[in-house]
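Shown here: the complex without one of its protein chains, the others still in place.
Chain lettering (A, B and C) follows the sequence in which the chains are written, and residue indices restart at 1 in each chain.
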Amino acid sequence: MAGSDAAPELEMREAFGRALVELGQREPRIRVLDADLCTSTKASLFRDAYPGRFVQLGIAEQNLFGVAAGLALEGFIPFPCTFASFAARRGLDQIAISICYAGLNVKIPGSYPGLPTSRAGASHNCLEDLAVMRTLPGLRIADPGDNADLLAIMQAAVATPGPVYFRVTRLTLPPLPRTALGFQWGKGVILRPGKDVTLFGTGMMTSLCLRAADLLAADSVQAEVVHLASVKPIDRELILESAGRTRCAVTAENGTVLGGFGSAVIEVLADRLPVPVRRIGVQDRWIESGGIDELFTLHGMQPSDIAAAAQDVMRARAGQK
Amino acid sequence: MAGSDAAPELEMREAFGRALVELGQREPRIRVLDADLCTSTKASLFRDAYPGRFVQLGIAEQNLFGVAAGLALEGFIPFPCTFASFAARRGLDQIAISICYAGLNVKIPGSYPGLPTSRAGASHNCLEDLAVMRTLPGLRIADPGDNADLLAIMQAAVATPGPVYFRVTRLTLPPLPRTALGFQWGKGVILRPGKDVTLFGTGMMTSLCLRAADLLAADSVQAEVVHLASVKPIDRELILESAGRTRCAVTAENGTVLGGFGSAVIEVLADRLPVPVRRIGVQDRWIESGGIDELFTLHGMQPSDIAAAAQDVMRARAGQK
Amino acid sequence: MMRDQVGAPPEVLEEMAYRIRRLSMEMITYSRWGHPGGSLSAADILAVLYFDVMTVDPARPDWEQRDRFVCSKAHAAPAVYAALALRGFFPIDEIYTYCELGGRLEGHVHRGGLPGIESSGGPLGIGLSVATGMALGLRSKELPRPRVFCLLGDGESNEGNVWEAAMSAAHYHLDNLIAVVDYNKVMAKGFTWDLMGIEPLADKWRAFGWDVLEVDGHSLAGLQEAFHQLRWVRPRGRPLVLIAHTVKGKGIDRAEFNYKWHTHAPDPETADQMLRALARAYGRPEEGYSRLGLEHSKETFYGGE
Partner (left out) sequence: MMRDQVGAPPEVLEEMAYRIRRLSMEMITYSRWGHPGGSLSAADILAVLYFDVMTVDPARPDWEQRDRFVCSKAHAAPAVYAALALRGFFPIDEIYTYCELGGRLEGHVHRGGLPGIESSGGPLGIGLSVATGMALGLRSKELPRPRVFCLLGDGESNEGNVWEAAMSAAHYHLDNLIAVVDYNKVMAKGFTWDLMGIEPLADKWRAFGWDVLEVDGHSLAGLQEAFHQLRWVRPRGRPLVLIAHTVKGKGIDRAEFNYKWHTHAPDPETADQMLRALARAYGRPEEGYSRLGLEHSKETFYGGE
């Protein structure tokens, strides 16, 4: 896999900062823009390496994305960096019209997505970015499952003209099993084959799906784990192929289940191959401050919850037949 | 149906303005806020009736929603009025945090949603509001099918504590067949019974579904037409009941099919009763300026397109069996 | 007066301003949609920009050394399209595709095929950020010559995004950035002072770190002078805003200072009269609406019901 040499033991945000620096060396057109969060997002690593190519814009996210559009118009490849919340909610109009509608070459990292954002609470736990960003035509979206994935996504983002949104988790994630595929837009990968149920994961939830598959194996259930880092475009063929075999599925995402990744999967299935699907993620409620582990437990997003959903959806399939 | 006396021949925005005035008379706590669009949205009717309860805030949508939150905190029932685009994209952070997260009693009309917004083009054709607003916990969402529906929704909005988002189409819509139900949160209604396929419509698309059902009847297909004005909460029971009988469905919405109303319907079905579903709406592309009729044709949203999708999904169901 | 020190002869500018007004009304009338008020108020500014001030090459719309133009008040598209067509960016007849499905002239300016349009707009308040990014980019590319011009509405300055951009442009000392506020005192639904007061406007820009010049936005010579000054005279290190005092709807009698003509398409007969009066006012041969009797068919959607 491209970038398989990325050190897996880093926090993903640290891997992000390093990848920015690495890409910046190869691609002189890259500019990194910040809205007063650089040592949190780790865009600061780029600032330290190339101070002349770093643009501080203060706490003004609308302007952040507008300025990014302007820099893209001048031939640069801007990475406007902020938390996912402030991209998806504060800068949405500018991302939509100045960047996406104009088709500009801007790469938007959404940092601190989903639950594991420290104890900041609802306003900082961005649950809606995947759903919101999915509505914008022409925007590619990815949610990396580990650091190698992130690096490959960032490489693909730079190599692909046009707007891209990708998530950067704050946590240290365990490395996913490596495959030959690397990251490609619109391509997913089977990380663990199985015949009884498909677990479709994106972002950090894929590794929880793998742990769920272990739990299921102990109950003699062979779960297939499919990692879909490319949320848009999504791998229709693989979704149909895998669910065509298992005839039931669970989706898992680090965000709201309304309109996000799970909905993207069932949109594909409803069209061609309706099978029962359970969607793991936040079930339409505001997040409270709390510890990461306890939040995942509260919201039913632990490996055991995924495994339970798999058992449940297999029963639903059986009931259908 | 509540409000069945609303004159159907009015443009819906005109019916909206009149309903504001009517509600304003009964409910003195109502305040109408404007962001320099009042004669377009027809909030101007309220201004003319109760100038002292109308607040002009100029072209500043972030402030519009923030001020609405503040007024709600003082016990008022604010209606911050602007186009759906500027609510869903420009004011999203304020709607999310200042209003919804705080659980405030603000009623947000989204005017000029979807295609029929004159020739303004992509930035004004709001396709994403349903998908975006659906991500916000605690926000109720409705898309009225005609003027009587709109009035009932506005009455329900005022009667229900907490935040509400509802759409106000610009066009004159034909009246839907009246039923005993009226509008209730989380309740849909069968406008035309049928056994072969369910057409789930929301907003103005329901009347196109009825016309599609006529076309289908000519081909001896008995389509059931279900109107779901309450997009969130959505009528899970009715969706499951109707699709349980017909075993295939078409959804129709005046907006993007990614994450919006159609996705809400298939989220319900995927969970319990997976059946093939086709989603009518804008298929992930930016809208160009153009005539309303030709835009509906271009985007495959005419009654004939709905009928064709119904035929198609019935074939898919047959293939499945 | 320093008129003789600057470029284009006055009669050319006047002709262009006249034709921008004409063509704007032709477009809006023919498509039956659009914003006359803010197109007409900006006509003189656009004439001076495109025919005197800005270095552009219609044959090479992406020429690196060109001056850039961002129309933040993107609803003034008709005036911009007119200026571009007159300047030779595309055939004048194409203006009649304004707002037509499949055409390149969208209802709000949009980067996407039409030469000369740099960025996409529609929502107010977003353009100055884009212009700021371009100005930063030019500096980063060490292209000292090109300047970025950005046209703003007065009502538009209610939008916080404008002030975010203004603050950042001053922070980065972008003296290659010039904003022009079309200060026509009217927004969509009334006067600025009634709807949302913006005075003291010059003080606001100054407090945000900009140099300010106030000009009569309908004096071609005055605009020329102001732009000339900004090019050669004024001290550098700060972005500049031209507060151009204008009349909304300027040139069409009943539209002047009248918010009702902010967005409103005249019927063909009315347009014909308006254009005749406009020609007379400019001392030009009387010329009416060119497509009288050639209008599209009415919208049919739900028409029958």
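Things to note:
The rule we apply is simple: a residue touches a chain if its C-beta (ideal position, glycine included) is under 8 Å from a C-beta of that chain, and two chains touch if they have at least 3 such contacts.
Note that the structure is predicted; figures quoted are calculated from it, not measured.
Listed by label, the shown chains that the missing chain touches in the whole complex are A, B, C.
Here one chain is not drawn; of C:114, C:162, C:181 or C:243, the residue touching it is C:162.
For the options B:60, B:205, B:221 or B:265, the residue in contact with the chain missing from this view is B:60.
Contact with the undisplayed chain is limited, among B:20, B:38, B:81 or B:97, to B:97.
Of the listed positions A:16, A:112, A:183 or A:296, the one in contact with the omitted chain in the full complex is A:296.
In the full complex, chain A contacts the hidden chain through residues 34, 36-40, 44, 56-60, 62-63, 85-86, 89-90, 116, 118-124, 171-174, 288-296, 298.
Although one chain is hidden here, its contacts on chain C can still be listed: residues 125, 158-164, 167-168, 170-171, 196-198, 200, 203-204, 206-209.
One chain of the complex is left out; on chain B, the residues touching it are 31, 52-53, 55, 57-58, 60, 62-63, 65-76, 78, 93-94, 97-98, 101-103.
The rule is short, and it goes like this: only the chains that are shown with their structure count from here on.
Distance from each chain's C-alpha mean to the overall C-alpha mean is smallest for B. When every chain is reduced to the mean of its CA atoms, the largest separation from chain A belongs to C. Averaged C-alpha coordinates put the centre of chain B at 35 Å from the centre of chain C. Note: centroid distance chain A to chain B, computed from Cα atoms, is 30 Å. The multi-chain contact residues of chain B, meaning those touching 2 or more other chains, are 85-86, 89-90, 122-123. Within chain C, the positions touching two or more other chains are listed as 110, 120-123, 125, 160.
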